[in-house]
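Yeah, one chain of the complex is gone here, protein chain that is, but the others are all in their spots.
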Amino acid sequence: MIDAPRVELWAILPVLMLFGGGLIALLASGFARRAAQAPFALFTLAALAAAAASALWLWNRETTTALEGMVSIDRLAVVATLALCGIGAFGAYLGFHYFERDDFRRNEFYALLLFALGGMALLVAAADLIVVFLAVEVLSLALYVMTALTFRRGPTEAAMKYFLLGAFASAFLLYGVAMSYGASATTSVQGLARALTGVGGSQPLALVGALLLVVGLGFKVSLVPFHMWTPDVYQGAPSPVTAFMSAATKVAVFVAMVRVLDVAFGSLAWDLAPAIAVLSAGSMILGSVLAIAQRDVKRMLAYSSVAQAGFILSSFVSPEREGIAAALFYLISYSAAVVGAFGVVMLISGGIREQTGFERFRGLGRRQPVLAALLSVFLLSLAGIPPTAGFVAKVLVFGAATSAGYWPLVLIGALASVAGAFFYLRVIALMAMQEPRGVDIADPSPLPRLVLAVPAVTVVVLGIVPGVIVPLLQEAGVLTW
Amino acid sequence: MIDLIGLTIAVPLVASGVNLLIGKRLGRRSGWIATAAMAVSFIVALGALLQMFSLPAEERTQVVTVAEWIRAGAAAVSLDLRVDPLSITMALVVTGVGSLIHLYAIGYMDHDERPGRFFGYMNLFCAFMLALVLANDFLLLYLGWEGVGLCSYLLIGFWSDRPDAARAAKKAFITTRIGDVLLMLGLFVMWVHFGSFDFDVVLGHEGSLPEIAAGTATAISLLLLGGAVGKSAQLPLHVWLPDAMAGPTPVSALIHAATMVTAGVYLVVRAHALFEISDVALAVVAVVGLAGALYGGFSSLGQYDMKRALAYSTMSQLGFMFLAAGLGFYPTAIALLVAHAFYKALLFLTSGNVMHGLHDEVDVRRLGGLRHDMPWTAALFGAGALALSGLPPFSGFFTKDVILDLASRDGATWAFVLGSLGAMVSAWYIARLYFTAFIGERRYEGSAHEASALMRTPLVVLAVGALFAGIGLELTPEGTLPMFLEPVLGHVVEGDAGPSTQVLMVLAVVVTLIGIGIAWRLYRPANQERWVSFPEREPGMAGVLAHGFYIDGLYAWIVANVGLRGAAALAWFDRTVVDGAVNGVGTLATRASGLAPIWQSGKVRRYALSFMAGGVALLLYAAVKI
Partner (left out) sequence: MLTEYLPIVAMAVLAVAFGVASLVVSRMFRPHRPNPVKLSPYECGNDPVRLPRGERFSVKFYVVAMLFIIFDIEIIFLFPWAVRFRQLGLFGLVEMAFFIGLVFVAYIYVWRAGGLDWATSVEAPADADLASDSPRDPMAAADEELAAAMHDAEVAGAR
């Protein structure tokens, strides 16, 4: 008789909610592929609410890991899951509006969104490298399909590139898992940490494993030089999908990186930090410099997200609690800003055959003052200009890097921020100071504006009183094991 | 009320926002909103003062945390305000005199088309000024410092359609920037040495001295003084102040007489602990002050423009404040600051009355005999003049002459002698203004109309303050105000060198009377032909005085010759070297982004190659590490 493992399903309740919701949505979309999508959207929101509620319910759990050490139940996971549910809700709404606007029904969108979120929620709780790999695959597969969902030339090409390179990255990831197993005879995060601090583990193999994992995960968050897919995919994918994946993927994968780098390979921090610093610096510089040359807002935002990934990564050179809290704050402020920015771009792009060149934004301030103002707020936050959350986030992240002694990195970051300010402000100037040309193109419906005001308010409030969530994030930064 | 001190800043700030945003719709109401905001601010400050009185002297310094912005680990960034006798005195001057001037400005700006903008800037100025004086660290102080500079620029150039106003605004901004840069450098040195901007750290806490070597203290002090000299229009950065009179007169009264220009004095007095550790810094302050006092006084004599004469007078009075601070009589410096705020605001506003009544005429050669048409204004100007001249029992006597008295008793005879010369000139130039503008026969055409009751009311209050602040607040070293300031500024001990105080007091009165006597001899109505034609008869002398000893011209020459040649050289350097470098980087960036498509070609195999290269590089790193 083989003993049945202990199945503590409550520990992954948020993930189950999302996957369960996804399955139901998938089944329903099989029978109602071209039916009205409003019930699907509402059902998705309900599933997200249930997942968020069950995540909150896990906040005060004493247990640290469950399911034979496969997932951890800590506040880091809870906070990240809540953020993911929030981003997911915006993604669902934006997608609803996007498809509704052109009367172009793709009800699988909601199932895929929930699957992707399920993968992400699993990733942020993953306490075993195998689960990390599994979760990354689940979220990736869903994202590949979502990218191609409109079946146009651009999206299809983007999805194909994303898929091919994603497969490539998965190989690195898996190889990293294998190396880590070779180094410590375990794939569990805790086990790795224990083996590497003790005498049993092999440090060189572990270093190789850690770096391969960084490659695999770095691909997902688009770090230079693993970022090449980002501009093509972000530009090609439907805007709501871009909004969703640029924010949610970064949240999920960076949180996984916290566990992998700060915990599993925590004892290698001194060896890993230089490599991380170089990746971070490269991303900040290249992302900012290449963004300057762009003439398409989506593509510019894609390069900017490469730079943003570099900024977030710079806090990883500090293994302290502050570093984790700083990264979380950055992720939240970045998510709010980028979801909002792509949301506005979606409204302006004019339909499924998206047009997002700079021309389209010329003089927008005259015609669509609300949209232009919202986009300006998001861009200011991405540029890190006070009083927006982006500024506080940069202060925290650079503070963490400085306290770890990596001030040259901070210097590079500051310079990259200056370069970044240039291309963000150029779009604002384009909207505010130039005469509009051509026909009025923005989407006239009022509800999306109202919805997009939510991230805008978030960004501003967090910029003025970051104190409201920083203590919470610091608590989430205490990893219990 | 001490806990609510943040309101003194917040209320004007909000009012400013309201006026700037919807000022157009408010119309003339915006003036009342601004004045009410200042009154609220004043009441809060007054409440804080009253509460302070109920505390024992050693507990009167309190730090109020208005907002904690963020607490990340050990480092907390919070907005702290410091309420102590010194800051509350300054706050009361700013809000009190500020309220009166706002009230006056309602009448004065009656015909202006943009009252919302004007009062918005005025309120904004007051908010920054209060932040400056209530700051608990040099960073907030610096923020306020730059903020008032900005508002000063905006308000001098308020009538931007007048070329002279626009030019004056630019000149003021650029000149004070020189001082601001020095101040900023001082703050850098401070940060490097202390690692903090907090007053308690930098200036010592609870009587303990800051931990700093004399040399470093000298460096910081002199850099701070550089900032003070720029802001307070002392030699050699004084050239902007007379031109700044192109702004509306309430602005001149509030910013360029009562408050902003005294920020330099406040800075020196606030940071006196640093100045004292350095052995030379205080002496430099005294010398700068004395030079400014004399220079301003004599230059004022040559002015025919009432406001310019008053501007030079302000410079001279600030010089006396710096002299007092430099000699270590900090409470007396603040006492003079308070008294000066009253009478100089009064003098400016009464000259504003003249401008208002006579279509902006300020040239005393075309005034004369105004007391017939404007009896109120003449009487109020006379009150201000009496207070300034230093006749007992008015406030100037208890402050300016006390400084000279203390200097002499302290053995600083040079300061006493030169300072007395300055005092004489002060009496001379202010009497000159009164005699030429208000008595004798009318030299203007038409009739001047007296200011409205709305404009007169605040002036009466100011006049009462100007005349009786000396007695009421007992500005003498043992009096109420200096004793109140004692916990922060220490006690002024009178020395015992030289002649006794009684003799010195008599001397002071005599010197003042001599000054007034000279003025009467030269400018009495009977001599009108002589003094009006003075520039023609003595072009050299008149020119020297009228042009402030040609320092302005000298700067202009330097800028025009040395400066422009230097600028040409710099421009060449900039074009060839700097631009070369920048354009090089630009070209490089453009080329690089031109190359980017080769890399970012859209071909997946290239992407994979880049990916692979990155992975291999990381593995090579691992190999090196192993």
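Letters A and B mark the chains in the order given here, with residues in each chain numbered from 1 onward.
In this text, contacts are C-beta pairs under 8 Å (C-beta built on N, C-alpha and C of every residue); 3 or more make two chains touch, one makes a residue touch a chain.
Just so it is clear, the structure is predicted and the values come from calculations on it, not from any experiment.
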item: Chains shown that the absent chain touches, full complex; value: A
item: Residue among A:Pro204, A:Pro387 or A:Pro436 touching the omitted chain; value: A:Pro204
item: Among A:Ile352, A:Ala432, A:Val451 or A:Ile464, the residue in touch with the chain that has been omitted; value: A:Ile352
item: On subunit A, residues whose C-beta touches the chain left out of the figure; value: 1-2, 4-5, 7, 23, 26-27, 29-34, 102-105, 150-153, 156, 204, 351-353
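Heads up, the rule we're going with is that only the chains that are shown with their structure count from here on.
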item: Euclidean distance of C-alpha centroids - subunit A vs subunit B, Å; value: 51
item: Subunit B residues touching subunit A - in the complex, by the definition given at the top; value: 68-73, 75, 589-590, 592-593, 596, 599-600, 602, 604, 606-608, 610-611, 613-615, 618-619, 621-622, 625-626
item: Partner subunit B, residues of subunit A touching it in the complex; value: 160-161, 164-165, 168-169, 172, 203-204, 207-208, 211-212, 214-215, 218-219, 224-226, 228-229, 231-232, 271, 274-275, 289-290, 292-293, 321-322, 325-326, 392, 395-396, 399, 465-467, 470-471
